[in-house]
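Got a structure here, written out as structure tokens. Questions coming.
The complex appears here without one of its protein chains, the remainder shown in place.
Labels A and B are assigned to the chains in the order they are written; within every chain, residues are numbered from 1.
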Amino acid sequence: MVEPAVPTQRTSLLNPDVLSAIAVLGGTLALLLLVFPSQIPVSGGDGLEALLPTMVCLFIAFLSVIWLASSIRAAMKAGYSDACKTGELKVGAVDPWRQKRLLVTTACYAVMVSFVGYVIASAILITTFSWILGERSKRAIFVLAIVFPLALNAFLARVLNIRFTDIDNFLAGLS
Amino acid sequence: MEAFGLAFQALLDIQNILYLCIGVGAGIVLGAIPGLSASMAIAIIIPFTFVLPPVASLIMMMGAYKGGIYGGSIAAILLNAPGTAAAVATVKDGHALARQGRGLKALKVSLFASAIGDTFSDIVLILSAAQLARIALEFGPIEFTVIAVASLTLVASLSGKSLVKGLIGAAFGILVAFIGLDPISGLPRLTFGNADFYGGIGLVPMLIGLLPMAEVLIRLEQTQEAKGAFLPKPRAPSDSKVTLSDWQRMTKPIAAGSIVGTIVGIIPGMGPTIGAVVGYDNAKKLSKNREEFGKGSVEGIAGAESGNNAVSGANLIPLLGLGIPGDSEAVILIGAFLIHGLTPGPMIFRENPEVVYGLYGGLLAANLLLIVFALILLPQFVKLSRIRTARILPVVMILATMGAYNYQQSFFDVVVAFVFCGVGYLMHKIEAPRATIMIGFILAPILENNFRRSMLITDNDWTAFISSPIGNFLWLLAIASVAYSVIVHTRKRR
Partner (left out) sequence: MLYPLRSALFAAMTLIASPASAEEFPAKEVSLIVNYGAGGTTDTATRILANKAEEFLGQPIAVLNKAGGAGTAGPSQLARSDPDGYTVGVTSLSPLTVAPHTLDVPFETSDFQFLLGYFRYVYGIGVVKDSPFKDFKDVVDSAKSGNRITWAVASTDERILVATLNNLTGAGFVPIPFNSGSEREVALLGGNVALTFTGPASANLRSGDIRLIAAAGPARWASVPEVPTLIEQGFDASIESWAGLAAPVGTPKDVHAVLETAFLRAASHPDVVKQIRGLGLDSAAMTGTEYAAFVDKRFQENKRWIEELGLAKK
């Protein structure tokens, strides 16, 4: 089922694939045992509210066992990788410095949007992203970070006459 | 045949053409911006329907809808981020071609396939709407359950190399779809007491987070990306054109996609995304170059695009023939009819045939306009993709956030989008396909609702699922399809 990639060194047994499979398995069991009983009511309708969710969960658990088994087997055989990349889009190497900062910035953005509002948060996001990525042209940053979100809002709110119930709040951050 | 004559007469009214142009243009542009979508284009147009005459407002809406579906493909191809769920099957192959400098080719293939598929279903609509609509009636809860189960087999073709991960993705999508109110009893499931969850997770915010937003992070963290242009230049003139050999390879997928998409569209409730996936799947099965699928297959794009646009025309068949909407956009269309005192349904052919013919004319013209506008706009879009990655992708991120909010003017959807951004990012890290989540999510309500209704109607008789002629035919199709895939797969390994 898996075509051999160019042989590399033996991959560790606790590689991301194995760990994810375990996580998924654990997750589905947690759902079944902890979440479903309280969150899925069984009622006077037809009483089948929990049927399909349970079946799907069991199916995922079953699949994750297969996944776990095949990824452990792959890790034990030198040179194989379950995540076979032959022919897929060449994924470039990841720059960890950049990665950390991008993720942190995005997480902050997600939170900030509700506190300082869309316009300010977006401006900060674009400025930060641009800096992380090495963009230094002040003019470019200004245009993208400030002019663009404001123009977008003006366009949507005024020209197209779309009114958003919360848009003023959304923009100003008072959700 | 006189139908066509009357249809074109209606088009001679300049006003109609003007509004159609606005609709198509707006649809393309809005659909191409990740975060905005075809539905939004239509929702924007609604206030105008009060003041416009019926034909003009209807064809403007249809133009926006068609333009929007194609626009979603533009975003999918250039940005790896579908603007609409219907472009989910085009994303992989389309963007792969774009990364090879062949973006314009992919865009044009998509354009022609969309237009042809759409025209085909429009012609079918014009010739036989009333009769075909009756076919939709043959599909009851039992048949829909079978369709949903059979459609799950389509997951295989979008799973890429790992079927297991693709299936897990689809199952996860199904699970997410359970959040909300139970379809039969109306009681809340998996809502944790929070009223925001009652409506369920929205398809659009989920899509926005999973694909465009995650894509931004995925692309930006790669070392070589940021300074260079977002997409490479074409290397040969044929990279920007649809060559004769491309056309030869496209004929089968487009034919199959158009037919299948039309059938999917006649059945109310399926939607263009399913049409796209079925079109893609068929193209793969009919193709001699199956290894190309997933890496930039022109046939795959042709199949997916003709499939999804064919659905949009065919959706009008149950709408006009029975008054029953095929999907949520069609519901808005019904509103437009009602505002003008028209009732879509069997009577409309007798009571207001001029509106119907005007609509027909508009549909056909929309396809032509789509080609014209797209050919004008595409080079501009491609120019945009030459902008530096570092400048374009952060903007995509904030547009996506705005788009998630715009869906229902709800901040909750923004949270959903960010959550799925995280999910999408993680899925990419473990090399799991993200498209299959969408399929599971879309099919889940069809499957569950109809399964439980079937149980209620037949008093828990499980044999019902093999007692319906249409249902049995579909089972056979599904089994044959799976068997075919397995045979081809094992033959390849020898």
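Everything that follows uses one rule, which is that contacts are C-beta pairs under 8 Å (C-beta built on N, C-alpha and C of every residue); 3 or more make two chains touch, one makes a residue touch a chain.
Bear in mind the structure is a predicted one, so any value in this text is a computation, not a measurement.
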Legend entry - Of A:Val94, A:Ala107 or A:Ala154, the residue in touch with the unshown chain: A:Ala154
Legend entry - Sole residue of B:Gly5, B:Gly186, B:Pro353 or B:Pro379 that reaches the chain not shown, by the stated touch rule: B:Gly186
Inset, instruction - Would you indicate which residue among B:Phe139, B:Phe293 or B:Phe441 is in contact with the undisplayed chain? - result: B:Phe139
Inset, instruction - Tell me which residue among B:Asn367, B:Ser410, B:Thr436 or B:Ser481 touches the hidden chain in the full complex. - result: B:Ser410
Inset, instruction - Extract the touching residues of chain B with respect to the undisplayed chain. - result: 43, 46-47, 50, 136-142, 181, 183-188, 193, 195, 198-199, 268-269, 322-325, 328, 331-336, 338-339, 341, 343-348, 408-410, 449, 453, 456-457, 459
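Rule of thumb we're sticking to: only the chains that are shown with their structure count from here on.
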Legend entry - Gap in Å, rounded to a whole number, between the CA centres of chain B and chain A: 22
Inset, instruction - Quick one: which bits of chain B touch chain A in the complex? Just the residue numbers, please. - result: 44, 47, 95-96, 99, 160-165, 167-168, 171-172, 174-175, 178, 182, 184-192, 217, 220-227, 291, 294-295, 388-391, 393-395, 397-399, 401-402, 405-406, 409-411, 414-415, 418, 421, 429-431, 447-448, 451-452, 455-456
Inset, instruction - Note which residues of chain A are touching chain B in the complex, please. - result: 1-2, 16-17, 20, 24, 31, 35, 39-41, 43-46, 48-49, 52-53, 56-57, 59-60, 63-64, 66-67, 70, 82-85, 87-89, 91-95, 98-99, 102-103, 106, 109-110, 113-114, 118, 122, 125-126, 129-130, 133-135, 140, 144, 148-149, 152, 156, 160-162, 164-167, 170, 175
